[in-house]
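One structure is given below, represented as structure tokens, and several questions about it will come after.
The other protein chains are all here in position, but one chain of the complex has been omitted.
Letters A, B and C mark the chains in the order given here, with residues in each chain numbered from 1 onward.
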Amino acid sequence: MSTTVAENERREIVTEKLDEVVIRFAGDSGDGMQMTGTQFTNTSALLGNDLSTLPDFPAEIRAPAGTLPGVSAFQVRIADYDIHTPGDAPDVLVAMNPAALKKELRDLKPNGIVIVNTDEFNQRNFARAGYASNPLEDGSLSRFRVFQVALTTMTRRTLEGSGLDNKSMDRCKNMFALGMCYWLFSRPMENTIKYLEKQFARKPQIAEANVKVLKAGWNFCDITELFHHRYEIPAATLEPGLYRNITGNTALALGLIAASRRSGLSLFLGAYPITPASDVLHELSQYKNYGVTTFQAEDEIAAVCSAVGASFGGALGVTVSSGPGIALKAEAMGLAVMTELPLIVCDIQRGGPSTGLPTKTEQADLLQVMFGRNSESPIPVLAPSSPKDCFDIALEATRIATRYMTPVVVLSDGYIANGSEPWKLPQVEDLPDLRVEFHTEAEGFRPYARNPETLSRPWAIPGTPGLEHRIGGLEKENVTGNVSYDPVNHENMVHLRAEKVARIAEDIPNVQVFGDLEGELLVLGWGSTAGAVTGAVNSARQQGLSVSRAHLRHLNPFPKNLGEVLARYDKVLVPEMNLGQLALLLRARYLKDILSLTKVKGLPFTRQEILQKIQQILEPKHVH
Amino acid sequence: MSTTVAENERREIVTEKLDEVVIRFAGDSGDGMQMTGTQFTNTSALLGNDLSTLPDFPAEIRAPAGTLPGVSAFQVRIADYDIHTPGDAPDVLVAMNPAALKKELRDLKPNGIVIVNTDEFNQRNFARAGYASNPLEDGSLSRFRVFQVALTTMTRRTLEGSGLDNKSMDRCKNMFALGMCYWLFSRPMENTIKYLEKQFARKPQIAEANVKVLKAGWNFCDITELFHHRYEIPAATLEPGLYRNITGNTALALGLIAASRRSGLSLFLGAYPITPASDVLHELSQYKNYGVTTFQAEDEIAAVCSAVGASFGGALGVTVSSGPGIALKAEAMGLAVMTELPLIVCDIQRGGPSTGLPTKTEQADLLQVMFGRNSESPIPVLAPSSPKDCFDIALEATRIATRYMTPVVVLSDGYIANGSEPWKLPQVEDLPDLRVEFHTEAEGFRPYARNPETLSRPWAIPGTPGLEHRIGGLEKENVTGNVSYDPVNHENMVHLRAEKVARIAEDIPNVQVFGDLEGELLVLGWGSTAGAVTGAVNSARQQGLSVSRAHLRHLNPFPKNLGEVLARYDKVLVPEMNLGQLALLLRARYLKDILSLTKVKGLPFTRQEILQKIQQILEPKHVH
Amino acid sequence: MSIETQTPTLTKKDFQTDQEVRWCPGCGDYAILSAVQQVFPELGVPREKFVVVSGIGCSSRFPYYMNTFGFHSIHGRAPAVATGLKLARPELEVWIATGDGDAMSIGGNHLIHTLRRNVGVKILMFNNRIYGLTKGQYSPTSELGKKTKSTPVGSVDYPFNPLSLAIGAGATFVARSVDIFQQHLRDTLRRAAEHKGTAYVEIYQNCNIFNDKAFTYMTEKDTKDEGVLYLEHGKPLVFGKDKDKGIRMQGTEMEVIRFEDGFGPDDCLVWNESLDNPATAFLAAQLLPPHFPTALGVFRNVVMPSYEERVVEQIHQETGRLGVGKLEDLLKAGDTWTVPEQSLVS
Partner (left out) sequence: MSIETQTPTLTKKDFQTDQEVRWCPGCGDYAILSAVQQVFPELGVPREKFVVVSGIGCSSRFPYYMNTFGFHSIHGRAPAVATGLKLARPELEVWIATGDGDAMSIGGNHLIHTLRRNVGVKILMFNNRIYGLTKGQYSPTSELGKKTKSTPVGSVDYPFNPLSLAIGAGATFVARSVDIFQQHLRDTLRRAAEHKGTAYVEIYQNCNIFNDKAFTYMTEKDTKDEGVLYLEHGKPLVFGKDKDKGIRMQGTEMEVIRFEDGFGPDDCLVWNESLDNPATAFLAAQLLPPHFPTALGVFRNVVMPSYEERVVEQIHQETGRLGVGKLEDLLKAGDTWTVPEQSLVS
């Protein structure tokens, strides 16, 4: 009869349309929250929502169960319009245990939905999470809509007789939560069912169990009185085309392969694992049939040196790491500067200094990659603005590295690297043509003769008859490339190397302003702040504030028109996840007083934080 | 009768008084020019002259004899007044072979004296030096006073019957040249004779031969008509006291020992050899009876890490290197920042980038030591202004490192490191009291509790009962020092580490202006440019130009009054041996348009170069 | 005062910290931690004299769980940090906790140089044949063909034999044990503690998340007796469930003999861990599957002055020869001259 009850009930269930919703799944490292969030994301993507995600996991593989350091979270924002960030504050929090509730609740919107697994709400776990009393009873959640579900119990009940042991059964409970969310936000289960069957192809029993629990979660909502509302988030009106959801690290890997194909160079990655950069190595190691060679070196120094050696040999030499590893690559990057070889160094920034906060995001390596080498050692620096932009940045980095015979740094960060967004697949033929020509003419060959336009030297690779020559880290005589300690030549070479990089400004797009061509305030973003800046400035403009925005993808050299653009605004605000590193470069270069909004919390900016700062600047009176 | 001839002659010899003279000894790497110059220097020092020296030797141990790359030179300037540089252009050039003449002649003053060893002037050597014709005959030296002496022949003749083989005899010929110079500039030979007897104590035959040749050189001038003038450079009126001539690297080593004694900390040096820093290791390794431990590590990383380990153990941990080695130390320097341990990192800068010009000087590591580490990793930076200042800088670095529990960088350079000047010995009791107290109180001990004034944490060393605690590279919770990934704590710590370094500004002397307290132009020097800046500004002021000077020893943080000082001048000129690194920091910090005078030739500034720039700025019309 | 100087009798609890242990449930690191915490109190060393230094890795979290002085340094550099500490403070008991990646990959150079110099530190190398903390890439001790995150179709690297490398580098004490062989592990740790120079101990450690069951062939009840050979000084190399097999020299190599073929213990090589010539230890380091059981125990144990001993000795000698240096003399050294009150022109 429960069905009929349900049927009656169902009539009462109201379905609301929302333009967007932010959900955060939080639990123990072992609870599979990353997978749960990813499934919800992919399903929503297939429904045509625009979306943005923010995973957040602990530095330890698995901190003790039930503790705060052990909490792993995944936030996803889905919308029916074009969004740029994973959202400031969740509307819904799924908390698999007290620790997850404690750690993640603070961000939840007032009157937001909390789904908790009551089976985990016991004294032992309160203690572990640092709760004096049961939060479900002490009224501390009164500001929210709390839904208490015995997820574990329900899961076990669902799997009774499945022959699985309790441990294995409990591993499925995240699917129960997912099923509930699918019901709540009107998402189909097919995609996830397909995934589970593929994922556990070799363990059909497990696959079946997960599917069963997923459906159970859905049905549970369908037949109980738990929720009186359901929600729908219509598809976004995205540009027509073929889409996939992609993380920054995957986009970077794919971009490098695309660059290799478009340049005709075979791709060589020398890397040493480090969070959050390892996934680029993992990703690329799967594409051997694309002629990709991945070399897991003994350390970061060997990694970058092997890439330099590969570049000398005529490959597209790439190395990827994060802050501490980049520090170790400094000397070899200087060698690439002196030998004027193409090299791509990807720095997926994380919290520091030193080992710091390995799984948290930060943008504090800008000055390191600009200046972290002995003597005058200029290197172009690029920064992707979002997960999908990592694909395009890889192509641009390759273009600059090969055209100017120089190492290039790509500054990504943990937020972009692990975050994801829908990516409209480009047409291969629309990708830039990066074809490279090695030097082959022996007649009159000079290793350091320069292209008058780019100032780059010829790329003359071993195996080419008549081009035998020697390069190295000692100062070179211009044109001949012989070792030279001549004072005048040295000064000339120092200026040539600097000029070569400076000239790239002629060859990159001007910085674009969105908003007014002049005015009170320009918010200038770089790297992963793009989304939050866009969101904040859009809102501010809707509020009628005179604020415009611009974004820097090229940090060295700066776009040609940057100085003149900055000059057109009374004030310039640069939000960055450091203590003002881009601001320092801008102040030194343009002598303009740059306002800094800094955040060094291991977390990306929220739209709100930037919006408030804008308001503070433009209408200080209103801010108390 | 030659004596009587000589006597008659001698009446004709005029002795002129000079206020200063600049001599450059140049020859093959094997010709002992460094030793010759050093002897002339020390003898002049004992006569009470003020002096300044500039050695310049090739990167190769011994390039092929007779070639340009093989030329080794030593310039010394002696004066009867207070001087600051080794002199722009030599008055006298001693050229032991054509290559030396070719390479060094360009700097010689018009009508300057050239003494050449004619025995080496043959076709083979012309070819090696790249002379088309014999420069002694083709009139190319007409602008100079050339004295042709068959040094080798004379030397062999002097040593006839000494039983030495020709090779050994020829090794003495530099003493013949030295003897001549001693005569020419009225210097006594005793000091050098003493030196030779000590140096070759175990080879009396060699000692005797050298002394013989030295005297022969002296007598040769005394009895021939070669010179019609002799010169005297009276003693300078230096501050009374006990003096010695000292190079920067020696002064740095002695300063570190003094710092260890004054702080009560045992000195630990972890180092890996590299030009031009190795001498600090060599020097300190001789003072085991001062309780100094020197550890030649397997590489620079181990060197700095061992110093960090020693500091953790309560020693004064020091590491020394040059640019390429400093790049390798970056990650470990970040560890010292995070663990807040005292550490002194000495960077004896050389030409770069990469391996660059190992034996040439440069100041281009400023931005590397400021920013060459992952994330926000602030470190105080000091730079000595002259060879003797390296002694005081070592004490100041120790004071800051131990008082603020922080790594400190000392930026010396090849010019200061190998150059020398007279140093008035300080009274030990006048040296700063650097006594350090380790934390011993177990009661309420917190590894990251902070001194409210300095923000430094306690130095609690292993072996102290009750203070057992763990430190490391992961972000620390303030006060407790436990690992913490908390966003708010992280931001707080990033600011605390920055603030701790910034506050040092309260604790260092204000920058002093020499000249007018305000005016048209301020020339701001740092590091080894001090001498040339002083000389140039003094001359400019004598010419009645409105220019003042100041010097920075503390580069991070800047002295408290710097901004206000800069503001008092219409223009500020910063000469530096890089492309404008200090200028960049000043522009960013004070938004003042800094004029840069850059020189990246592997050579120090001359007084003249800076003077010209000053004139150009202040009276452009006069400069064509 | 006296309270501080006399050594109170310590217990395992004294070496436990208030920090939650953050290893995965079931990780072999727990067993190693427990063994170390049991052995330290037995060494008669006051707790404050212990320092545990580590690099980065799951294994390198070790210091946080030891209530001694501890330094969780940077990846691969623990031996360098420890060398500086030991030279500055020779009286301290310096132990290093490191992993196969930390010690053998990025830290390989510091490791071999520490062994060469014979610095008086104890190195515990947790060998789980995987990079644990970075979530499962192969390491320099992973077997050829291993499928990991960074080698989806199998690794093409030949692994190191960690003991061969250590012996080749000149190690004076080399041993191997296993996380769950608690008794043997504790004995091995005690032996290491007694050694004056560098003690290098490889500990097979199970990473149940990324490389589970790597060592089961020698830990499972049914296979372990055949799979393990214990090196015991002065005893013949005999092994097998029924002690029915042994090792003897055959020419320049070792070979397995079966007693069923008429051999007996007397035919087996009598183990000697203290030979000056490292060749014998190296021979034993080759005792590994598939052709041999895995040798456990002490492979090499020779007495040579430690690095810090020689350093200190030299400082004493020089001080004896020249006397304790006086700063005044140091400054005055070399050619000096006096500028009188009223310096006259010569």
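The rule is short, and it goes like this: a residue touches a chain if its C-beta (ideal position, glycine included) is under 8 Å from a C-beta of that chain, and two chains touch if they have at least 3 such contacts.
Everything numeric here is computed off the predicted structure, so don't read it as measured data.
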Discussion item. Given the contact rule set out at the top, which of the displayed chains would the hidden chain touch in the full complex?
Written reply: A, B, C
Worksheet item: Thinking of the whole complex, not just what is shown, which of C:12, C:116 or C:186 touches the missing chain?
Response: C:116
Practice prompt. Using the touch definition up top, pick the residue from A:468, A:506, A:564 or A:593 that touches the left-out chain.
Written response: A:468
Worksheet entry | Where the unshown chain meets subunit A, residue by residue | 42, 45-48, 80, 191, 232, 234-245, 254, 257-258, 261, 266, 268, 270, 287-291, 293, 295, 297-299, 301-303, 305-315, 317, 331-332, 335, 339, 424-426, 428, 461-474, 482-483
Item to complete: Kindly note down the residues of subunit C that lie in touch with the hidden chain.
Response: 105-109, 112-113, 116-118, 140, 153-154, 156-161, 164-170, 249, 251-254, 269, 275, 277-280, 282-283, 286, 304, 307, 310-311, 314, 317-318
Practice prompt. With the missing chain put back, which residues of subunit B would touch it? List them for me.
Written response: 60-65, 67, 69-70, 272-275, 278, 281-282, 285-286, 288, 294, 296, 298-300, 324, 354-355
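The definition used in the following text is that only the chains that are shown with their structure count from here on.
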Discussion item. Based only on mean CA positions, could you tell me how far subunit B sits from subunit C in angstrom?
Written reply: 44
Discussion item. Based only on mean CA positions, could you tell me how far subunit A sits from subunit B in angstrom?
Written reply: 47
Worksheet entry | Approximate Å spacing (C-alpha centroids) for the pair subunit A, subunit C | 40
Discussion item. Can you pull out the residues of subunit A that are in contact with at least two other chains?
Written reply: 69, 324, 354-355
Fill in: Residues of subunit C touching at least two other chains
56, 74
